[in-house]
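Here it is, the structure in full.
Only a single protein chain was left out; the remaining protein chains are all shown in position.
Labels run A, B and C following the written order; every chain starts at residue 1.
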Amino acid sequence: MLAEGVYIVGAGMTAFSAKLHANKTGRELLVEATWEAVKSVDKGITLHKDVEALFIGYFTPEYYEHQSHIGPLAATWLGLTPKPAFRTEIACASSSAALFAGVTAVASGLYDVVLVAGVEKMTSLETERVTEALALASDDLSESKVGATFPGLYALLAQAYFRRYGATWEQLQRVPIKNHYNGSLNPKAHFQQTIGQMAEKVGKKLGVQYKDELDFLKNSPFNRVVAYPLRLFDCCPISDGAAVAVLASGRAARRFTDTPLRLLGVGLGTDNVALQDRADLTSLVATRNAAEAAYRTADISPKDLDVVEVHDCFTIAEWLAVEDLGLVGRGEAPRAYEEGLTGIEGEIPVNTDGGLKAKGHPVGATGIGMLNEVWHQLRGTAGRRQVKNKAETGLVHNVGGSGASAAVFIFGR
Amino acid sequence: MLAEGVYIVGAGMTAFSAKLHANKTGRELLVEATWEAVKSVDKGITLHKDVEALFIGYFTPEYYEHQSHIGPLAATWLGLTPKPAFRTEIACASSSAALFAGVTAVASGLYDVVLVAGVEKMTSLETERVTEALALASDDLSESKVGATFPGLYALLAQAYFRRYGATWEQLQRVPIKNHYNGSLNPKAHFQQTIGQMAEKVGKKLGVQYKDELDFLKNSPFNRVVAYPLRLFDCCPISDGAAVAVLASGRAARRFTDTPLRLLGVGLGTDNVALQDRADLTSLVATRNAAEAAYRTADISPKDLDVVEVHDCFTIAEWLAVEDLGLVGRGEAPRAYEEGLTGIEGEIPVNTDGGLKAKGHPVGATGIGMLNEVWHQLRGTAGRRQVKNKAETGLVHNVGGSGASAAVFIFGR
Amino acid sequence: MSEGHLSLFYKELEAGRLTGSKCKACGEVFVPPRPLCSRCGGETETVSLKGEGAIESFTVIHVPPVFLKDASPYILALVRLEEGALVMGRLLGYDPSKPEEVKMGLKVRFEALKEKHGEKEETIVAFKPLEA
Partner (left out) sequence: MSEGHLSLFYKELEAGRLTGSKCKACGEVFVPPRPLCSRCGGETETVSLKGEGAIESFTVIHVPPVFLKDASPYILALVRLEEGALVMGRLLGYDPSKPEEVKMGLKVRFEALKEKHGEKEETIVAFKPLEA
């Protein structure tokens, strides 16, 4: 149990995009996200005066910006110098590690107000170099060297899942269809078109008419195979972006807002990096352990959740996530997605912001980007994608690599 | 103030070396250091059963091992899976960030026993590539691009110091002379020869006799200029190594030993990365802030310290450190070193293990490597380099880059 | 204790042999060898592996890493060895354009594959059909 309560009193993020941020560096994206977080603090905040430390997730600045030592560099740009600042890394969950470091720093009694942030400026490299940078999250010796890529690792998980439960790639396409729909309601999403809208556009160009969204995904030359059976639309895009949140102790929170979010539960989980060392290919043990710890500290069960953000870097990852988080039983994801259980209007809305698939996945920014969505949903400021009844409880689930790391955070109003 | 007390119940490290570890990977170095830490726990520890989380500093695994996501990878090799594990980075102070993360995680009440570790496997790259990897800690835009290297940045600090206080390069040579002497007493040091011994060896080969150690440093062709006025012996070497410590809460500590070290004080400091943004070139503000916070939480003053580990990546850095830590006044380092104040037999022994200069500087391992020295000095197990009266209080000071980050930890028996 | 687990593995691999670790406590087998068990934390011993097993999952990589640009598409498989370990390797002897011909459960045999990665020659784990 945490010795002290931890609260979220502000949150902000840039749009996630492959185009908008072409002329900006990672440090400039952080400033943009932080500026929004500052404006979100109901009673105002003065960064330089109020914030006592900064924790920041950035997966691979060495490759993207020929830069490391991101903590103090970001502090300078955010006007936070000389406050303590360091970087955390667990691959695609790097900003969840920053959130964790911020949470324990506040709960330890050392600080009352800290900034947690995540950023990744990816479009400075060509796609094949990005693929190489991402591969640093897998085991270099057992996986990268043998020719594994991230789509390939998730394809191996998908195949194992299909085999075990008799599920099909066609059933899996409910994931991108839902997430693109949600993304179409999110002005900060990388893709703001439904797959239907894309199908119409592409169809017009090719002089073809697609019967429906699945027909487009199945038969459009655009949706080429990346790692069999996964295709382009089974994969999240390459995006630039940053996301920030302001954490405060119970003592300090009311100075900033009368309606903070409260951190109810926290859990981190780890598994062996190489798939070949995993006990199970149809489930992520790291997620299950992280979720178990988070539910235990929050003292709630999955059915108490009103909105859930999960790590859908690839379509199959969303199925694994909803099962491993206990939202549905093992092997039940295909049916749950056919029934629309996880739509914005469904029983358990999942990835209302579009998920990694449509919102985008600037790796180091993703975890705190998810927290931004829960922030809005729980405060009723999620606009056109707001869940029906104002949400009381939300969960963030962020995975590192092919599942060697997972973080789960639960927040309440 | 920390909500809960934090204790060190075990510590271990590999030798730091450029030769010994040629056939080992970073993960294997971690196993070796951890194995020693396990053996150091008085009442025994079972890693897989007792340790609840792992925090690990590694500055640039991307360059040295084409690998990231080091947390879970290390967990696998240490038999710790599925316990939470992530990496921290603030350049050369990366393992101090891991120690900080471990300390706050324990003090927050979340865990009772955690492993903190640091590692850097540097010799897999040639020297000029290592130089490039290290340069990631400076500001890419304002410094690296303009041609700055790390020796160059510290040379700029040395020149400013010399100018302000009228000090000389000759006076500064007391630092490597002392540290090589200390290293000669440390079986884990990268260099275990005094400079006198080296002078004799080199002299024999060249048919020259050097009057004394300073004469050798001044006149040997071996001691070539790296970045004027700093020469080869003003710089620490490139080493492989790993270091580990086991932290426990007050509740748990006595399960492992009756004589743990207690963490008395902790402080992190940050400054602008680029030298051109610093307010002062003759002092590291990050160190001063970190020390101020650590002394305040420990409620002690510099004169209470019995043994001090400081970050002497370059000779000038040790002078700055002893001043910024308040061991001597501003501008007093030259005289203090002439008087032998910081020798093992001196009033305030500094870098009894040989410092980064002689012990070596496997970047990510350095902070927890220093903690290992304090562990031994405070427990009276430092062998031939043991300070005279068994030490009661020790300090660790670890710097990131050219001083944009600093961490200070104070430990007591 | 740690010296050489990985350098031993690659030395053996270059000579065409596959080695792993067996946990003395729980019996699990892992590749490559390592000092402690990834399942229970127990100590291990290094074992030679016969290298025969069955395909448990596979994929065809169409967008490869830079250093394998010219090799793609290629098949990757996770193979469950008879000794119990799961191992990733390149699957040879099948046509990457006909993934439907690769069946789960197919019996395969380990083979060391030498391959150019940029300037360097690397030896990696591969498998081919047992019947071949």
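One rule holds for everything that comes next: a residue touches a chain if its C-beta (ideal position, glycine included) is under 8 Å from a C-beta of that chain, and two chains touch if they have at least 3 such contacts.
Predicted, not measured: the structure shown is a model, and the values here were computed from it.
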Quiz item: For the unseen chain, which displayed partners does it touch in the full complex?
Solution: A, B
Exercise. Could you tell me which of B:A148, B:L172, B:A189 or B:A242 touches the chain that is not displayed?
Key: B:A148
Quiz prompt | Given B:K43, B:R129, B:R296 or B:K388, the one touching the chain that is not displayed | solution = B:R129
Practice problem: Among A:T81, A:S108 or A:T131, single out the residue that touches the unshown chain. | Solution: A:T81
Practice problem: For subunit A, enumerate the residues touching the unshown chain of the complex. | Solution: 23-25, 28-29, 31-32, 35, 46-49, 76-81
Exercise. List the residues of subunit B that touch the chain left out of this view.
Key: 128-129, 131-132, 135, 141-149, 151-152, 155-157, 159-160, 163, 224-230, 272, 274-279, 281
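In this text, only the chains that are shown with their structure count from here on.
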Practice problem: Take the average of all CA coordinates in subunit B, do the same for subunit C, and state the distance between these two points in whole angstrom. | Solution: 39
Quiz item: From the C-alpha centre of subunit A to that of subunit C, how far is it in Å?
Solution: 31
Quiz prompt | Whole-Å separation of chain centres (CA-atom averages), subunit A against subunit B | solution = 36
Quiz prompt | Contacts with 2+ other chains: residues of subunit B | solution = 25, 76, 80-81
Self-check item: subunit C: positions in contact with at least two other chains
Solution: 6, 38-39
